[in-house]
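Sharing a structure here in structure tokens format.
One protein chain omitted, others in place.
The first chain written gets the first letter, and so on, giving A and B; residue counts start at 1 in each chain.
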Amino acid sequence: MSAVASQKVAFRKRTTHALRDSNLQQAMGKARGGFIDKRLEAMAALPEFDEIRDAARDIKDHVLANLDGYLELYEQKVIENGGQVHWARTAEEACEIVADICKEANAQVVTKGKSMVSEEMHLNSVLEAAGLKVVETDLGEYIVQLAGETPSHIIAPAVHKTREQITELFHEHHSKLGYTDRVTQREALVNEARSVLRGTFVTADVGITGANFLVAETGANVIVTNEGNGDLTSSLPRVQIVTAGIEKVIPSLDDLSVLLRVLARSATGQEMSAYTSLYSGPRQDTDSEGPDAYHVVLLDNGRSTMLGGSYRSMLRCIRCGACLNHCPVYSAIGGHAYGWVYSGPMGAVLTPLLNGFDDSVDLPNACTLNGRCKAVCPVHIPLSDLLLKHRLEQYRRRLTPLFGRFLVRVWAWIATRPRLYQGLMGLPLWLMHWRGRRRGALEHIPFAGGWTDSRDFPTPAGRSFIRQWHSRKGKS
Amino acid sequence: MTEARTQILANIRSALTGGEPRTPLRINELKARIESSTPKAQPLFEDELLNRFCQKHVAVHGTYERVTAQDLEGGVLRHIGAHQVDPQLYLGAGPLLDAVQWSAQVFTYFKSADQHTQVAVSEAFAAIAETGTVVLCSGPSAPTSHNFLPEDHIVVVDSARIVRHQEDVWTLLRNREDAAARVVNLITGPSKTGDIEQTIQYGAHGPRRLHLLIVEPV
Partner (left out) sequence: MVQCRPTQRDKLSMNSDKIKTSTQVGLFVTCLADLIRPQIGFAAVALLEQAGCTVRVPREQTCCGQPALNSGDSASTIAIAKTVIKTFAQDDYVIAPSGSCVDTICHKYPELFRNDALWAGRARALAAKTWELTSFLVEVMELQQVEATYDGICSYHDSCSGLRELGIHDQPRQLLASVVGLELKEMNESNVCCGFGGLFSIKYPDISTRMVTDKCANVGHSGVDTLLGGDLGCLLNIAGRLRREGAPVRVFHVAEVLAGMTDGPAIGEGESDS
């Protein structure tokens, strides 16, 4: 089976499974309204929101147009601060770099703050294969790690899990650590996770986080969290590693403030997350604590190629998750159905670009182009337009089913010949009308089971408007 | 991995400049843009700074007490007394904090926090009225672990150091005479998570409680 065909089978399986998963549907239903309402409240409270959004987009566009220059300036600053910058062309290269750093440090335990780039790299499995114990510390990431799953949302990794499911996971994994009670209340679940992870934070050898931003002005990486796990991961171990896509660099601290203002509001409706932190290198003589070594691993993995084409705007993405939260398709099928680390509209745009078009044929098509994603993106990425562009690209590459393409071409050929079109439509219309006029709707249409399996199809009138109009005109 | 670096930069340049390297002039222009950077698109508000700061802090589940510089120990004791916490204080540093003559009622530690630390008392470098945020900088006597490991984090805030916008903090940092801080933490309320059923719970991994002692001039 071709790559395209097997992708279609896999996608169909995942979406069917997701739509039937009552736990997932329950969890997604609860989450949806909250994210949407909180963002609306945050916007209503900030009259300058649109202006700030425009400024955020402009900053990102300026950086992308000068990406090489800013990366070099950023790198210079990190080195001045005593840190090291590593460049990785591919995910494999990046994993190798991180694994080597851990090996050189004789590391045994690695804590991780939430990093989508590290998921993109499949970093955990590489480190585990190298004999390291890797512990996710963001509560949502910790939950999915216990479940042996990948995150299903870029900022709420366990959004697909119900409280009951989390209770079972904790009971299963924590009993052997001495936590024998089955804990059901939210507060108690959080307390148990806090207690379980405390020891790991202080004994970890290496701490790995992502970076929301990399600031060229000071050589700092910025992490935005609410739990504090990212900071415990960054500051306690003796080696600190930051993994980030090359597009994360921004010029100055003032630019950072603009982006921070739209980030938390778009993600969770907050004005500021509980912890927004800037880390700039290993401990200095003037520090009482801190890592001995500070490493930044910059990942390309297809991003530099995106710069040159018509998809550059996708690199503006600040990973806020607003598009996921507002997408009715994502809300119906959840993140895992997308098949990779990035889901929702941003995932549907990014996955074909980073992973290849062959493996992700359904993503741009499992979309109604309703445009909500474009409307809410804090940096004005025209997501739904880019998804349509993907469809045009797929067509050019002949990735869509031949028969479907043929049908559309035939139909379009007829549609450019109105008299023929009306002539050909006459009989089927009349037949459908005759069959369904009493009931008003057809319960079954051959070859259109996709519609009629779950919906009636309103009966056509039997004679087209154009024919009726022009026969009336003829009479009068 | 300098080969990777060369190739990535070459890829970027081929996408942006048709393969031409950036001229030193252009690099200097980018540097100049950074150095002359100013705030853009800030939210405007005319609220009095202290009031706004306190209001925003409380809205994110923080608590505070307005005290004099002489009553800092009193402020600490009142907070930990209310939560029945032992007076074992891990202390940071700052002009106000350094001036406190701690009594025998408390035990003070000047070292990094560990997983058993209950209370840390820090002094903020500055505070931001816009969002109710306290700014903590790492330093020789101000360990970052104090901000994240304890159950209770008490932060002394000099009301004269409350600025209007986040960018005002950058200005203060740029003009600092001390060496640049390795870590700058912008802290807004206590630790929390919404990862279970999208409902907020406090005390995820960082401090459960963030209590401010706001010092006003007498």
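Operating definition for what follows: contacts are C-beta pairs under 8 Å (C-beta built on N, C-alpha and C of every residue); 3 or more make two chains touch, one makes a residue touch a chain.
A quick note: this is a predicted structure, and the numbers were derived from the prediction, not measured.
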| item | value |
| --- | --- |
| Left-out chain, listing which of the shown chains it touches | A |
| Identified contact with the non-displayed chain, of A:K30, A:H62, A:R238 or A:R437 | A:R437 |
| Of A:A3, A:L19, A:M43 or A:V196, the one touching the omitted chain in the full complex | A:L19 |
| Residue of A:M1, A:A412 or A:L427 touching the missing chain in the full complex | A:A412 |
| Selected from A:K133, A:R319 or A:R463 as touching the chain missing from the view | A:R463 |
| Contacts of chain A with the absent chain, listed as residue ranges | 15-16, 19, 328-329, 332-333, 365-372, 374-375, 388, 391-396, 400, 404-405, 408-409, 411-416, 418-419, 421, 425, 429, 437-441, 448-451, 453-461, 463-466, 468-470 |
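What we mean here is this: only the chains that are shown with their structure count from here on.
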| item | value |
| --- | --- |
| Length of the line joining the C-alpha centres of chain A and chain B, rounded to whole Å | 29 |
| Footprint of chain B on chain A - complex, ascending | 27, 30-31, 34-35, 46-48, 51-52, 54-55, 65-73, 81, 86-89, 93, 97, 137-140, 143, 156-159, 162-163, 166, 186-187, 189-191, 193-194, 197-199, 201-202, 216-218, 220, 226-229, 231-232, 235-236, 246, 251-255, 257-258, 260-261, 268, 271-284, 286-290, 298, 300, 304-305, 307-308 |
| Contacting residues of chain B [partner chain A, same complex] | 1-2, 4-5, 7-9, 11-16, 22, 26-27, 30-31, 33-34, 37-44, 56, 60, 111-112, 114-115, 130-133, 138-145, 147-149, 165-167, 170, 173, 178-180, 182-199, 201, 203-207 |
